[in-house]
Each structure stands twice: as C-alpha cells, then as structure tokens.
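Every protein chain but one is kept in place in this view of the complex.
Should a chain be cited, it is by its letter among A, B and C, assigned in written order, with residues numbered from 1 in that chain.
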Amino acid sequence: MADREIMYREALREAIDEEMGANPEVFIIGEGIAERGGSYKVTEGLLAKYGPKRVRDTPIAEAGMIGVGVGAAIAGTRPIVEILYVDFAMLGMDMIVNQAAKFRLMTGGEGRVPFVMRTQGGAGGGVAAQHSQSLEALFYHIPGLRVVMPSTPADAKGLLKHALRQSDPVMFLEHKHLYMTKGPVPEGEHVVAFGKGAIRRQGKDVTVIAWSNMVQRALDAAEDLAAEGIDVEVIDPRTLVPLDEDMILASVAKTRRAVIVQEAPRRGGVASDIASIIQDKAFFELDAPVTIVAGLNVPIPFNLTLEAASVPQKDDVVGGIRRALHIGPLAAAAE
Amino acid sequence: MADREIMYREALREAIDEEMGANPEVFIIGEGIAERGGSYKVTEGLLAKYGPKRVRDTPIAEAGMIGVGVGAAIAGTRPIVEILYVDFAMLGMDMIVNQAAKFRLMTGGEGRVPFVMRTQGGAGGGVAAQHSQSLEALFYHIPGLRVVMPSTPADAKGLLKHALRQSDPVMFLEHKHLYMTKGPVPEGEHVVAFGKGAIRRQGKDVTVIAWSNMVQRALDAAEDLAAEGIDVEVIDPRTLVPLDEDMILASVAKTRRAVIVQEAPRRGGVASDIASIIQDKAFFELDAPVTIVAGLNVPIPFNLTLEAASVPQKDDVVGGIRRALHIGPLAAAAE
Amino acid sequence: MTKQKKAGNAPSRELLEKIFRTAYKIRVFETEGIKLYRQGLIRGYFHPYLGQEGIASGACAALKEGDYIASTHRGHGHCIAWGADVKRMVAELLQKETGYCKGYGGSMHIADISVGNLGANGIVGAGTPLGVGAALAAQVRGSDAVTVTFTTDGASNNGTFLESLNLAAIWNLSFILIVENNQYAVSTPIEEATRDVDLYKRGLAIGVESHQVDGNDPLAVHNVVFDAAETCRAGKGPVLIEAKTFRHMGHHVNDPGKYMPEDKLAYYKQRDPVDRARAALKEMAPISDDDIKAIEDEIAAEMAEAIEFSTKSGEVSPEEFRAFAANY
Partner (left out) sequence: MTKQKKAGNAPSRELLEKIFRTAYKIRVFETEGIKLYRQGLIRGYFHPYLGQEGIASGACAALKEGDYIASTHRGHGHCIAWGADVKRMVAELLQKETGYCKGYGGSMHIADISVGNLGANGIVGAGTPLGVGAALAAQVRGSDAVTVTFTTDGASNNGTFLESLNLAAIWNLSFILIVENNQYAVSTPIEEATRDVDLYKRGLAIGVESHQVDGNDPLAVHNVVFDAAETCRAGKGPVLIEAKTFRHMGHHVNDPGKYMPEDKLAYYKQRDPVDRARAALKEMAPISDDDIKAIEDEIAAEMAEAIEFSTKSGEVSPEEFRAFAANY
C-alpha cells in the first residue's frame, strides 16, 4: 500500500485520467462534468486535459445519455456515462435492462458492451426521497450487469480501472458520503479485479457483510463490540456482481453467524439474496439465522432525524450483531 | 365457488367491466386496447360499452402513458394503464419508482396514487430476451408499490377488483401463458383482498411457495411426488407486496421444509427475499435449507429448447423438492 | 382563486394588485428563505425562484378554482402563486410536522393536492406527464378544469416533453405547458443543450398551439395564459407557452452562478418582474406609495410570522414515522 492518502473522488478522477491517458477510446459524458468538473468534482481538470470530444456536458436526458453510451460501447469504444443521482438512472432503465444487459446474449455471445455508468446513491443531507435511494438491487437482479460498490478510495480507483478494461456493462455505484473520505491509494497501475471481496477486519465470533457506506458503519460497530470482547469479522464484497461467495462462506464457516448490513430498504434487497445463499450453502454451519440490518421499507424522508431513522446507523448494526450472537439454539430453548 | 368456468383474460375483462360500470372514474389506456381490444383480448368490447373517453389507445410512449396514469391517479381518478410487456415498463421506471411509489411519503401521507399498471411477463413462445422477462423483483424492492401476481382466473378477477378500490400504486403482473387458462370465477361481486395467500394444495412434508405461472408447475410436481407418497403443500401468495408471511411461516412450522419456485432469474429475485424471511423467522423450525428453484441468471434466449432450459420446468421443481427433503441433518451427516 | 378577467389593455386594479402581491410575496419568501438556508436552518436543496416571479404570478392569476398546477424543483413561486399558506411552506422547509408534507417532503416536494397543486418535483421533466394526467382526469370527469405544468428549458430536451405533450395533443386535453426558459440548466447554457433555443417551436412541430412570451412581464404572461385557458376550456387544448426569463442568482443557494454573464444578468435585472408588477399597479391602477408600502409591509409581516410559527413547531417523532413506514 502506498503512503499517499487521497480522497475517494480524487481516486476516481485518477482512475479516469489514467485510463483516458492510456486508451483513446475511453471518454466521459454527463451533466455538468466538463466545464464545471461535476457535482462532486470527480471530473475536474479532465476537459482541459482531454478536450471537448472526450469530456462532454449533456442536456438533461438520462435515457438518451445512457442509450448513446450503450451504443458507443457496442461500437467498441469505452464510454463512461455519469448520472448525477442513481435515482435518475430510472429514466434510462430500458437502455440498461433491455439493451446493455441483453446485447451479449441476443447476439449469441458476439456483441459486447463495455459500458460504464458511474453514479451515486445513498441517503444524507436532506436531499429527500428522489435523491437518496440505494438502488443496487435493481441492477443486481438483471443478468448481464456488473454491480460495483467501492467503499474506499483505493477500491474506487482500482475497480474503476478494471471496469474500463473489461467488456460487460458496469453499474459503478458510488456513495454521496464517501467522496470526501480519505485513504491510501497506490499511484499509477492499481487494478482491483471484480469478484474478490476484502476482509476489512478479522474476527472469529460473527461475520458482518457490508458494502459502500455501510462498511465504515460496520467497522465502527465492530470497534464498539470489541470493547466487550466480541470479535467481529467485516467483509466488504466490493462487487456485488460478481459476488465473492467463497470469501463469505469461508468466513461464515469460521464464525457460524452472519449479519448483512445494507442501506437499501429491507424488502427484496441484495442482503436478502446473500442471506438466501448463506442459508442454502452453509445451513448446517449456522448457529443462528442470518440477520439483516437494512433500511426501512419506505422512501427516505426529508427531515434529517427521520432520514437517519430510515437507514441503518451504527447502533442498529450493533443491535443486529447482538441478535445474531444471542439467538443461538440455547437462547431459543431458553425462551 | 361458482360453477361457471371462464378464462383468465375473461375474468380480467369482467373485473374491469364491473368496476368501470360501478365507478365512472375508472378508465383504461394502452396500446391497441380500444379498437383492437388488446393483444390478449382482455379489453375487448369495452370501447363499445364505455366510449372513447374511458377506453383509449395510445401511441408507443410507455413513459408518457405511465406518467399520465400516475398524474390522473394523483388527481383522484382510477386509471388502468396497460403495458403490453412488462419489459417495456422499464421505459416508465422513473414514473413508477420516483413518482408513484414516493408520492404518498413525499406529501406527508396526504397524497395517494390509486394507479393500476396491468402488464404481463414470462417466457414462452420464442419471443426472446426483450419480451420474456419476469421483473416483479424490481417493483417488489421499491417501497410504496403493491405487487400482484394472480395465478387463477378467480384471483385475476378478485385481485383486479380490489386493486381498483384501494389507494396505492399497483403493479398488476399477469402471465402470458395464463390468459387462456380456465377456472371457476364467481359472477359479480368477488373481491380478493391483498395480503392473503391461498393454500393450493394441503400437504405435510414440504412447503412449496410459488406464484403466477409457477403455481401450476408446483402443483404438477406435487402430483408426481404424491405417487411416491411425498405430501407437498403448495402456497400461492397471490400478492407479493403485501406478502402473507403468516401463512408461509405457519406452513413451514408444520412441514419444516420450504421450496420457493420463481420464473425470474435466481439472483436477487423475490424468492431470495422470502427465503431470507423464512430462515430469519423460522430458523429453528427448519430441518433443511430453504431451496430456491429459479430461472438461470441469463436473459431468455430465442431458441425454444433453450428458453425452456432457462426457466424452471416441472422436473426442476421436483428436483428442488427432493433436495429439500433429502438434505436433512441425517443426510448431511451421511455425506 | 376565482377566475380573473384577462388583463388586456385595461387590467383591473384587483388583478394588478393580486399579481403584484404574489410576485412580491415570492420575492420575500425566497429572500428570507435564503437567509434561513445560510443560517443552516434549511437543509437539502433550495432552488430560488428569484427573477422568475413574473411567470408564476401572471399565470396563476389567469386560472380558477378547480384547476391544477404541477411544478418543478424550483417550485416555491408556483406554490405561493397558487395561494399556499407560507406558514406551512416555511414549516416544511424547516422539517416541521406543521409543514405541507410534515417535513417528509422538503423544498422539492411541496404539494397540496386538496387544492389541485400536484407539487414540486425533484425529477426534471416529471411534472409534465403528471400534469397531462390531471388534465386527462378532468376530461374523463367531464370537468372544465385546466391544468398548467410549469416546466423548464432543461426539461424540454427530455423525452417526457415530447411524449406527454403529444398525448395531450391527440386527446385535446385542457393542458397548458409553460416552459420557463431561464436559459440555463445548472451551469449549462441552453445554447449548449440544443441548437434552437426557441423552445415553443417544439409544440408547433406536433401540431400544438404555441407561443413565446416575455417571462419577465407578468401582465404579458397573464394575458397569454388567460387566452390559453380559454382555448383549453373550448376543447382546443393543449397550448404551449415559452416564457423567456433569467435567474437572479445561481442554480441553488450554494451556487455562486459565476457562469452567468454579467451583462445578461444586468439586462434581466433591469426588467425585474417584481418591479414591473409594481410599476404596472402604480401606472394602470393609480395607487399611492403608502398603499404599496402597506402591502409590502403586510407581506413582510406574514413571512415573519410564518418563520416564527415554523420555528416553534415540532417535528414528527421517529416513532410516529416508523409507524407510518410500517404501513407504507
């Protein structure tokens, strides 16, 4: 690991910059990304460096932007389409679900779609119901899409570089709260392959699986519990599709208990799917049900207190871990 | 139950007809639904009976159709928007996800959206990747939507009538293979409330949960296994949101084993969520992992043999049930 | 909100005063709101309507009870012009349970369906299909209600614009689409977003009666909307109206708006719609400066009271919210 610490948004910029430098077919379009450098400043400086052909502002036309990105990818270039909020990607769902995800199958495997949609989700700051969603589950369910959710600056860089070198449509989902977080990021070549999780904390008592903004929350909860002698392992899958099942199952085999933390609403989220996999493949290794700590089944409200109440906080994660630890066969028998 | 047997599509028509007759604020729009009576003939005769103001053809503008439907619902009428294939609903996802589902929350509970989107999904007949999807999981995950998937003509009628009387946005998902199936349907007033499942077959050895077109497949599998003395209970939740958890958990408490059958791809489907609920709430009652029988994680191919291979067939359900029955603690120990 | 006579060349004192009051109230609301925002009391997004007051105030005065409006992310002005209670608006911005949406909605989602306000919207362009839907509902009911959707130059490049206006056209709906062409989408000038900046032409291309108007002239807006409403009520809708205008500041409170050319800004500030509404009232319906001052003071007091009321109001508790969520 490098000594140098940079911000998540700088790491993203570095990835784009390096890949644009290395490959003239990488380009980026989005609302306000050129002149203005993007709402989160990820693309600052790229216009000056790579010019208006490869760094373009667009009108407010998400379906069109995503569509032309998919078309450009089919034609063999490597577009990055930045969508300001993942919520707005709903306008381009046809292009994602019916075109990008299906083109390879529909062409008998010949056609590929090296398309990267960068966007951000998550609640925070009172931006309300239409600007706060965590929608990874929608992409996760559509075969053909890769779903990437980096939680650290280093992964932001490494995963984005990988996204720009592979051949399938990638939903690259950042989190609005992470842009200003800092961490060590290797300079230059640093590529993180899809499908390999990261163990963020070693532990033996319980496995916590979390991604994106929830990783830090899980680590904070683990820290709290460590004071009580509870030893929590925290796994960050980094990419949800492909998912590092092996890492998750190996950890659960060791700890015999699992907690999954997601910011998205509980109903039909990715956590449910991971839980279904764990209980299926590790049923006889589990000492307790897989516990899910997730958002409420409700849109995110504007009021900041209620906003916080609608997505998992550190204490919710602590509560989930306690539940997973205490509802064992004996606890159940004792009830 | 009535003696009279009618087709699923006739039952749907009857529901629309009766509700339009009873309530002048119910109306329907869609592509080719007026003059032509709809691709599946559900709306045949309605134009003549209710006139062009309440039965309208639309241009090919799914986002617009869904959007105006949501607007008309917010304004207090009860629109039905027919979308030819659920795949095309992807064009209107913004209106579904960001408007219809969120309006009630965003207005502090005051605004309601009595909007019904009727559409159909499912594989069959070689209509290929963009006309064969089962996309209920996408709606299921969005808080605020009701997700209804009738498997019988009686439920088609009763659930649609209920949909047209309640106040939340309903994704009414029919199956292209069911339109011509027949069954007993009560004449006149017959309303099936949301959130109440149906036990399609009583059994004591294993609980199979299936919806829409998969219900019959589960029943066929149960019939096969009955010959071997295996007694399968088949539960049809009928509505996925709200979900009749009580019925499912009561059945699992009895059988101690559960199999969930869905046509949609395995990854991130509704089956995963139901499995996550069962293992969470009935962990110590389960003798085996909850087994999921689902579609492959791939778009539906055109070739009919491969199309069949990509979604669960009767034998796959039989296999899933056998797996749930044989992987018990003893079986595991014997391995 | 009873139906107003068209201003024409001899507008009534009542109408002129109404338009001025509305424009001024919006000005005060936004100015005070920005202060609250800068104090950290309002959170999330706040898109001021400063500079565009002429459109909402002129247009809404041409409509009547039973009509509908739908708005944008820059929605305070429309809401006020539709007669909203500023108390409940401020309370909403301050996340209070006395707000229009109990504090669940915030600036981008204030709605009051009880009076036909379909609400602001956080998705650019979304108000258009929703408004067309309300117009469709009116037609199904056989009511003569007109629906106005206020939309934006940015939204005119979005698919919803074509799809929904076309639906309104083939069904002859009583729908008026007012494009507030303030010539920017955040920092992107309209010249970079489309080749032809005269957006009314997009209506003509699909057979929709379409007009262009000076959005900074409240009476001109009033007249064209008045006529459009008549056209609609005669069964000849929809009508598209492009109103050219300009923001007085950046896109939202935190946007310094440096990309806005100073000369252009000065040009539009010289044609300030609030000043023009005041001037029209003074010239066409002689009124003393004192009377004007009295109106302005009254509005300032109303706003001060709204802020006090809102500050004192409570918030929905997490428990109540969780109970609400459990049935969502």
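Note that a residue touches a chain if its C-beta (ideal position, glycine included) is under 8 Å from a C-beta of that chain, and two chains touch if they have at least 3 such contacts.
Quick caveat: nothing in here was measured; it's all calculated off a predicted structure.
J.: Just one of B:5, B:35, B:223 or B:315 touches the chain that is missing; which is it?
T.: Touching the chain that is not displayed is residue B:35.
J.: Please pick, from A:39, A:98 or A:262, the residue that touches the omitted chain in the full complex.
T.: With A:39, A:98 or A:262 as choices, the missing chain is touched by A:98.
J.: Where the complex has a chain not shown, which of C:170, C:279, C:304 or C:323 is the residue touching it?
T.: C:170
J.: Which listed residue (B:130, B:216 or B:239) would be found touching the missing chain in the intact complex?
T.: Checking the options B:130, B:216 or B:239, the one contacting the hidden chain is B:130.
J.: Tell me which residue among C:83, C:207, C:261 or C:314 touches the hidden chain in the full complex.
T.: C:207
J.: Out of A:144, A:158 or A:237, which touches the unshown chain?
T.: A:144
J.: Spell out the interface residues on chain A facing the chain that's missing from view.
T.: 24-25, 27, 53-54, 56, 58-59, 61, 63-77, 79, 94-95, 98-99, 103-111, 143-144
J.: Which residues does chain B use to touch the chain missing from this display?
T.: 31-32, 35-36, 57, 59-61, 63-64, 87-88, 91, 125-131, 296-299, 301-306, 309-310
J.: Please identify, in ascending order, the residues of chain C that touch the omitted chain?
T.: Residues of chain C in contact with the hidden chain: 157-163, 166, 169-170, 192-196, 201-202, 204-208.
By our rule, only the chains that are shown with their structure count from here on.
J.: Distance-wise, how many Å sit between the C-alpha centres of chain B and chain C, to the nearest whole number?
T.: 41
J.: Quick one: report the Å distance separating chain A from chain B, using the average Cα coordinate of each chain.
T.: Going by mean C-alpha positions, chain A sits 29 Å from chain B.
J.: Just how far, in Å, is the C-alpha centre of chain C from the one of chain A?
T.: About 37 Å separates the centre of chain A from that of chain C.
J.: Give me the residues of chain A that touch two or more other chains.
T.: Where chain A meets two or more other chains at a single residue, that happens at 63, 87-88, 91, 128-130, 296-299, 301.
J.: Among the residues of chain C, which are close enough to touch at least two other chains?
T.: If we look for residues of chain C contacting two or more partner chains, we find 101, 103-105, 109, 121-123, 159, 324-325, 328.
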